[in-house]
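Apart from one protein chain that is not included, each protein chain of the complex appears where it belongs.
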Amino acid sequence: MRSGSRLMRILGTTGVPIAIALVIVILVFQVLSPVFLRPSAVSNYLNNGIPILLITVGVAFVIVGGGIDLSIGTVAGLSAGMTIWAVGAGMPTPVGVLVGVATGLVFGVVNGFVITQFGINDFIVTLATLNVAGGLLIVLSENVSLRGVNAPGLASLTQGSTLGIPTSFWIAVVIFVVMQFLLMRTVFGRRLFATGVSSEAATLAGVEVRRVRFNTFVISGVLAGAAGVLLASRLGAVQAFLGMGYEFTAIAGAVLGGVSLAGGRGSVWAAVVGGLMLATLQQGLRLNGVDPVYFSIVTGLAIVTGVVFDRQAQRLVLRRNVGGGPAQAVGAHPVAPEASHARETGVKS
Amino acid sequence: MIRVAAGGMSGRRRAGRSLIGAALVASLALTGCTTVDQPEESDGASGGGPGVSDPATDEAIRAIVDGRTIKVGFSPPILSEFYTQVEKAAFNKMKEYEDRYGVKWQWERQGALNDAHSGTETVGIVEGYISRAFDAVFVCSAAPAETMQQLYAKGSAEGVDFYQFNSTEELANPSQAEDPTGGLNTVSNIGYDDRWQSGYISGQYIAEKLEGEGEVLQIMGPSGSDWTKLRQQGFEKAISEYPGIEIVGQADGGYVRDKGFTAAQDLLTKFPDVDAIYGENEDMALGASQAIDAAGLKHWDGNEGIITIGADGLVSGMESIKAGKLTATVDVNSTAIGEQMIETLFAHEVLGMTVNQFVRVPTDVVDKENVDWHLASLKANLAGPGKY
Partner (left out) sequence: MSTDQSKARVSVLERAGYRLLLDPTLGVQAMLVTICVVAAFSFPVFLTEVNLYNVVGSSIIVMLLALGMTVVLIARGIDLSVGAVMALCAAVTAEALLNGYPLTLAAPMALATGAAVGIANGLLITKLGLPDFIATLAMLGFASGILYIWTGGVPIIGYMVPEFYYVGGLTPLVGSVTVPMLIALVLALVLGGLLGWSRLGTHLFAVGSSEHSARQSGVAVHRVRILAYVISGLMAAVAGIVIAGRNTNVPADLGTGYEIQAIAAAVIGGASLGGGRGRILGAVLGALTLAVSINLINLLGVPSSYQKIVIGAILLLAVVANRLSEIVNAWARRRRLARAPVDHEADAPDLGPPTVPAESLKPTRKALR
């Protein structure tokens, strides 16, 4: 009985159901195609997937705070362009990396500032900055050469390996651990969850909601910048249009991992697992020779089943743990809207 | 029927190889080959497969092939009518070789879907082919050339041969003066020169029809695209050779018809007296053609009206030329590209021949005068027996 409920609690932790599904999917693909887990294939798969995983984690912060950031894809593309430009202009690799990350930071600050200070909807503001970043990359690529840059230092970030595993993997792991700590173990993280669940309640509890939300956009921007640096390192050259559409993959990945778009629920590792699921499906289908025209259908199906599966697991756990503390129920159950209903009715009356 | 078609095709090769002349007409009637204007490959040697259909030769090649299966990857930048035509021509050639030499094919298409313009998806696809040890991979991608070259070097080291098709390698002006590979890590690049074999001849066509006097509008693909850049270079070079011709307006048509339509409509409002519209692909040129209709302006009738010219060589474009909706288009010879891909592959992979790094297929400006044979040949290709 005891162990049963512990199992249930583990199952109910955000990201666990999808992690189990991920393991199953990996096993199935390995059986179908023996090259799937070969080191070179895994290394490719990680190098391809990591930039998108970084922006997935970034957008997860924004989503947990009840917002959304559509600009991340093209900002990553622009950051990649800026990195290549800087390195191509003869700056040392660390400066190039800084330029890329700073580009992301600038967009994060602009997004956060406009959204929180003017109270304008984040969807539309970040849609506007999506266009601006994409447009700037086009202008950049027309005016300076983003190709033929010989930068072994930059390339070693993804092409080199440390302890037999691509360096980018270690970079990503460090970032993920730091981010997970930030979200789960710090005051900022607690305030972020409070903001996402109910910004009004958070305000009443003394949280500076605007500041918290501003910070999420900065985090998202910086991670998009970091993703851009890794993209630049991997591709060695940048084309206009790089990063377009990554935002949807990232958001879908985060949600698949159990990050709730209503805000107030999610974790870094859950977002990573969700993003890995999408990347794994793509890689697995590819290695089994499936025509990519089927990808969007399979991905769509996976997202639907994944989210439903996650919901059902939550519901099951909740039913088992009726006696459990209310705090847990609020944190785990994706019905944060309930909280906002209460808030709205409260204001109206 | 299949035999006739196959025989006809080999007839074409013979003609193309050695006898330029009478045989052409006959083979043309049979297969509608699209290389009639320039039977010699413009850039010298093609990949060159086996020539004459002769039982003894075929038998000898059959012995070399020894029932071998070749694993081929095919990665177009997007799924579209053009790449379907290329693939079908390749299939027909594959079928011909299978019948003649017993070579078996394992063909796998994996094209990018989501980011045709950035092409990063192609990186993953090509790595997948390398992991699975394909014999050869055909790639056309919008990814930066450097990225792809790194990848080809990596794959070649693991025994995978790379062939680019319809690509934009000419952008970097590769030279074979010092280096036989032209600095590329591919076995061969099969296609045409976007500047001189597409953009340039479109400009020339307009200038000649207008007799060196007139105003031209340009509907471009998205800026940042290499294809756009190259075609524009060629087109502007051609126009610059005629001082009386002026490009008065440009707009972005995004390579799609509805955007091309709107862009042309707006430009026609501002410049209603233009004499010609250049669309960098057929879809945008057709959008421009619709804008001409909508504005109640006159299409080119041989003497006056607005000339519309596109580039691709699609069935839909040729039908529009027949219907008088499009003045002309540059047929960049999807059929020949597909056939050359397989010929080059077979020559190198199976027969071990040396193939040229740059195989250029002939292209042609198609208008009412010559649309019939181009269209017939295209339809014959699409009706061909190949299916993989």
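Going by the order they are written in, the chains are A and B; count residues from 1 in each one.
In the analysis below, a contact is a pair of C-beta atoms (placed from the backbone, for glycine too) under 8 Å apart; a residue touches a chain by one contact, two chains touch by 3 or more.
What you see is a predicted model; the values in this text were computed from it and never measured.
Peer 1: Out of A:T83, A:T129, A:T158 or A:N215, point to the residue that touches the absent chain in the complete complex.
Peer 2: Considering all chains, including the one not shown, the answer is A:T129.
Peer 1: Looking at the whole complex, which of B:A89, B:V160, B:M220 or B:A238 touches the chain that is not displayed?
Peer 2: Checking the options B:A89, B:V160, B:M220 or B:A238, the one contacting the hidden chain is B:M220.
Peer 1: Tell me which of A:S33, A:T56, A:T158 or A:S199 is the one touching the absent chain.
Peer 2: A:S199
Peer 1: I'm checking contacts with the chain that's been left out. Which of B:P144, B:G249 or B:P362 qualifies?
Peer 2: Of all options in B:P144, B:G249 or B:P362, contact with the hidden chain holds for B:G249.
Peer 1: For chain A, which residues lie in contact with the unshown chain of the complex?
Peer 2: Spelled out for chain A, the touching residues are 68, 114-116, 118-121, 123-125, 127-132, 134-136, 138-139, 142, 199-200, 203, 248, 251-252, 255, 260-262, 293-297, 299-301, 303-304, 307-308, 311, 337-338, 340-345, 347-348.
Peer 1: On chain B, what residues meet the omitted chain?
Peer 2: Residues of chain B in contact with the hidden chain: 78-81, 83-84, 113, 220, 222-224, 249-252, 256-258, 261-263, 265-267, 269-270, 283, 286, 290, 293-295, 315-316, 319.
Definition applied: only the chains that are shown with their structure count from here on.
Peer 1: From the mean C-alpha coordinate of chain A to that of chain B, what's the distance rounded to whole Å?
Peer 2: 40
Peer 1: Going by the contact rule at the top, pick out the chain A residues touching chain B in the complex.
Peer 2: 33, 35, 38, 40-41, 44, 48, 77, 137-138, 141-142, 146-149, 231, 234-245, 282-283, 286-287, 289-293, 295-296
Peer 1: For the complex, give me every residue of chain B touching chain A.
Peer 2: By the definition above, chain B touches chain A via 79, 108-115, 117-121, 123-125, 127-128, 130-132, 142-147, 150, 172, 222-225.
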